[in-house]
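The complex appears here without one of its protein chains, the remainder shown in place.
Naming follows writing order (A and B), and every chain is counted from residue 1.
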Amino acid sequence: MNTAATTTTDEHADSHDHEHHDPRLAHHFDSHQQQFDTGKLGIWIFLVTEVLFFSGLFGFYAVYRSLHPEVFLYASQFLDTTLGAANTVVLLFSSLTMAWGVRCAQLGQSRGLLVCLVTTLACAAIFLGVKSFEYTEKAHHHLLPGRAYQSPEHHDAAAHATAADGETAAAAKEAEAAEASVHGDHGDESLFEKTKHTLSYMTTVLWGVIVLSGIAFGLLFKNPNKKTLATIAGCVLVSAIGMQLGAFSSIGYHQLGHAEKPTDEEIELAETVPAEYAKQKEKIPEPMLARTFFSVYFCMTGVHAIHIIGGMIAISWLIVRTVHGAFTTYYFGAVDFVGLYWHLVDLIWIYLFPLLYLIN
Amino acid sequence: MSDHVESDAHAENTQSCHVHIVPVKVLVGVFLALVVLTVITVEAAKYDTGALDVIVSMAIATVKASLVVFIFMHLWYDKPLNKLAFFFSIVFAAFFLCMILLDSHAYDNYVKGFTEDKTPEFLVKEPEAAAPAAAPAAATDAKPAADTKAAPAEKPADEKKPAASEKPETDKKTTPETIDKTDSK
Partner (left out) sequence: MATVVDSSNPKSDFPIQYRELNYLNCTKGWKSWFFTLDHKRIGIMYLIGVTVAFFLGGLFAVLLRTELLSPEKMFLSADGYNQMFTLHGAIMTFLVIIPGVPAAIGNIILPVMLGAKDVAFPRMNLGSFYLWMAGAAFFLAALALGGLDTGWTFYTPYSVTTGTAVRTALLGVFILGFSSIFTGLNFIVTIHTMRPPGMTWFKMPLFLWALYATALIQVLATPVLGITGLLLIVEKTFEIGIFDPRLGGDPVLFQHFFWFYSHPAVYVMILPAMGVISEVIAVHSRKHIFGYRFIAYSSIAIAVFGFLVWGHHMFVSGQSKVVAVVFSAITFSVSIPSAIKVFNWLTTMYKGSIRFTTAMCYALAFLFIFSIGGLTGLFLATLATDIHLHDTYFVVAHFHYVMMGSSLVGLFAAVHHWWPKMTGKMFNEFWGRIACLGVFLGFNLTFFPQFLLGTRGMPRRYYTYLPEFQNLHVMSTCGAYLLGLSSALMAATLIYSVYRGKLAPANPWGGASLEWQCSSPPPHNNFDHPPLAGDPYVMESVVYNEEIGGYVPVECQGANKGSVTASGDNEA
């Protein structure tokens, strides 16, 4: 049924009389169909290399998880499942808009294509905004890879001793408390405040970018000669707004939901671990190699984030070309190919999310 | 699936490019399915199912991934060659993972035994270190302990084969930091 679906009836042989002045057709191809098929095979093989590239990281994950399951059990609790899940949905939505965009391109609906691409870009930016909040929070908890890692247990031994009921949940809080006592007693919220404070650098810069690119966009918008620049400014604007949105919503979420009742889910988590493991955990509160988890976490999400950024650049390029009306019903390969890449990035996140956030 | 919208994307005869176009309904449906599956996997993670846990979450992830690959990425409607390419990448990745997993447990007995032997020592150390409540100090204290623990267990990885018979008897070259220069006459 797939072959029936992929081809239509008026198939004709490669035309040699085909004129070679079509700017959309490279000189070494005979037809648009050949050009499209070539590009499609190319992007699929590129995706193959991407899969294998990530397989190294997954291998690294698999080896350490199988060797030290307790580390993963212990450390994944420091990751916020809700933020992760929200990010997953954002990425899935961006995948939807991307696929929709490809459909629009295939049908020659350039306005729809533009809307879809801009939405995709915004979603990618939101994802990065949330991610930057998570990273900043980890950094303030000293939950960093390798040498930079500092055990949360070391912050406050006393609090640790009492926290028998929900000790894993308490760990984050302890860390906050300890940090506060070291850095001048601001109470429970101080670490979050610090996170917010650090993030404020980013948000300030983003505000600046939003204003500047907004002005540039506004000025250039009407000028038909500066279409490219205006579009680039627009893309920057959308990305900055998206990131801002992501950062602020995660701050807001943290303030509203997480700071007050941080532990419901995590307490439950702690209670449902196997009895022997719970016992063992009282003896070994923190596995020795907890830092390895954060190495895995930062490597995997970091490489993924780099791919997101690469994808955003590619999508912006598509937006510029769309504005120039480059895509037609017979020339939409680029949209399709970037779309495939984007879906792969999504695909990898689909695996990363349960592997990192949902360890029980 | 045969009732999908066919491509009418050919404007001119020479400039045509035939592809399958996925209808909006399917796209949105897939998206909703993906969201539902995300919720399911989050909820499922809250129940302890022991070793099944990874399998369940990976199974759900694979269902999600297949939805993305087959519908969003059009692989279902794509050429067999592209399907084959993607399939092969998965096979190779899986093979790679299996082999290194198979092997990583070959020597973890050494490592595990070693770490378990040393764990009490580590624990003894820890409260002392943590007592001053100075976090950085605690971390630096703990590190040397970790260092001594892991290092000897990994010896087999050393690339140079220590073969006494091969060591040179004459040490005429001057620089002392060669690999094996100890075995003199």
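In the analysis below, a contact is a pair of C-beta atoms (placed from the backbone, for glycine too) under 8 Å apart; a residue touches a chain by one contact, two chains touch by 3 or more.
Here the structure is a predicted model, which is why all the values come from computation and not from measurement.
K.L.:
Which subunit B residues would touch the chain omitted from the figure, given the whole complex?
P.N.:
Counting only subunit B, the missing chain is touched by 81, 88-89, 92, 95-96, 99-100, 102-107, 146-147, 150-151, 153-154, 156-157, 159-161, 163, 165-166, 168-175, 177-181.
K.L.:
Applying the definition given at the start, please give the residues of subunit A touching the unseen chain.
P.N.:
Residues of subunit A in contact with the hidden chain: 14, 16, 26-28, 34, 37-38, 41-42, 45-46, 48-50, 52-57, 59-60, 63, 67, 145-148, 288-289, 291-292, 295, 298-299, 303.
Basically, only the chains that are shown with their structure count from here on.
K.L.:
Could you put a whole-Å number on the gap between the CA centroids of subunit A and subunit B?
P.N.:
Centre-to-centre distance between subunit A and subunit B: 18 Å.
K.L.:
Which residues of subunit B touch subunit A in the complex?
P.N.:
Its residues touching subunit A are 1-2, 4, 6-7, 9-22, 24, 27-28, 30-31, 34-35, 38-39, 41-42, 45-50, 53, 57-58, 60-61, 64-65, 68-69, 71-74, 76-79, 81-82, 85-86, 88-90, 92-93, 96-97, 100-101, 104-105, 108, 111-112, 115, 119, 122-123, 126-127, 129-131, 133-136, 138-139, 142-143, 146, 149.
K.L.:
For the complex, which residues does subunit A have touching subunit B?
P.N.:
Interface residues on the subunit A side: 1-2, 4-8, 10-12, 15, 18-19, 22, 31-33, 36-37, 40-41, 44-45, 47-49, 51-52, 54-55, 58-59, 62-63, 66-67, 81, 85, 88-89, 92-93, 95-96, 98-100, 102-103, 106-108, 142, 147, 149-151, 153-157, 160, 178-179, 181-182, 265, 268-269, 272-274, 283-284, 288, 328-333, 336, 339-340, 343-344, 346-347, 350-351, 353-355, 358-360.
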